[in-house]
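Removed: one protein chain of the complex. Kept in place: all other protein chains.
Here is subunit A:
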Amino acid sequence: MTDVTDGTGPAGPPSTLASGGRGVPDGMDPHSGRERVGFFTDTSVCIGCKACEVACKEWNAIPEDGMSLTGMSYDNTGALGASTWRHVAFVEQTRPAPEGRTELPLLGGRSGAGTASGGGEPQGAGVPGGATAQETVEGGSGGDIRWLMSSDVCKHCTHAACLDVCPTGALFRTEFGTVVVQEDVCNGCGYCVPACPYGVIEQRPDDGRAFKCTMCYDRLGAGQEPACAKACPTESIQFGPLDELRARAALRVDQLHEAGVTEARLYGEDPEDGVGGDGAFFLLLDEPEVYGLPPDPVVTTRDLPAMWKHAGVAALSLLGACGAAFVAAAVTGNTGRGRG
């Protein structure tokens, strides 16, 4: 499955990092002149081991943020947040059985479901639908189960809304083209939180400041690859110069299409998309929203010139309307003096 990466070798610290990326005109960070680096997460080889989540927590010393069971397949992490910078999503799907294949029922309906899930329906918090579950188990002889796994992360957008709206300058673009919060500057205004079109950055409740993936800024500085990519046992998470990753991803999609996996598609790799392309992009096997990703994210600061224009006109109309009110009062004979 990973043979396509053989030509370029496993994702390791790219040599260009140390040399400042000279001679690579495309994908350079315009400010530092260094090569822009990123993640290519190939979800087709993700096995859901969560080594990335663990490595991230360990390396970045991220505090524990809840140990509850969600009832969402093997995903007890829930979502990206202030204290979760890698999140492995688990999606379970039924698909129609392939042409010409019939499936025999494996287990006897509800009793089987009970046994396999450890003596009872795993009805976790806020999980409805025992009845529907039975229905499918009883009648679900014609389908196949597909399990999608995907390790989500901050996208390190080319046009990053969080960075644009940050009023303190705590969020900044690094020399590697990544987006990082300076914890000693952030004052916890929370503006980046609803600004992010992916719902990545968040404030830590007991701390107040905003936190998110730094793409292991400290490790990059030392010429190392981020902890999650280092820990990934299947090279589902690949780190490297963005241009190289994009080329590798295009090859991988072609390879999958040839192998009959027609639903393979790239997400976030297009520099023409609403955020100017992601520094961390993905190979997905279904629509992005199935994984909890927005299908067409945009950086809202794109519309900021229009917004400022409307705000300016609105401000002038307030001035005009109040002026008109005084004129109208004068015209109708009320000068504010005399009459009581």
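Rule of thumb we're sticking to: a contact is a pair of C-beta atoms (placed from the backbone, for glycine too) under 8 Å apart; a residue touches a chain by one contact, two chains touch by 3 or more; residues count from 1.
In this section, contacts and distances are computed from a predicted model.
Student: Leaving aside the chains you can see, what is the UniProt protein name of the one that's missing? Options: "Fructose-amino acid permease", "Polysulfide reductase NrfD", "ABC transporter ATP-binding protein" or "Succinate dehydrogenase cytochrome b556 subunit".
Tutor: "Polysulfide reductase NrfD"
Student: From the list A:Phe40, A:Tyr198, A:Tyr267 or A:Phe282, which touches the chain that is not on show?
Tutor: A:Tyr198
Student: Which one touches the absent chain: A:Ala170, A:Leu245, A:Ala264 or A:Leu285?
Tutor: The single option touching the absent chain is A:Ala170.
Student: Given the full complex, what residues of subunit A touch the hidden partner chain?
Tutor: 70-73, 78-79, 81, 89, 91-96, 106-107, 112-113, 115-118, 121-122, 127-129, 132-133, 135-137, 139-140, 143, 145, 147, 161, 164-170, 185-191, 193-203, 207-210, 287, 289-297, 300-301, 303-304, 306-308, 310-319, 321-326, 328-330, 332, 334-340
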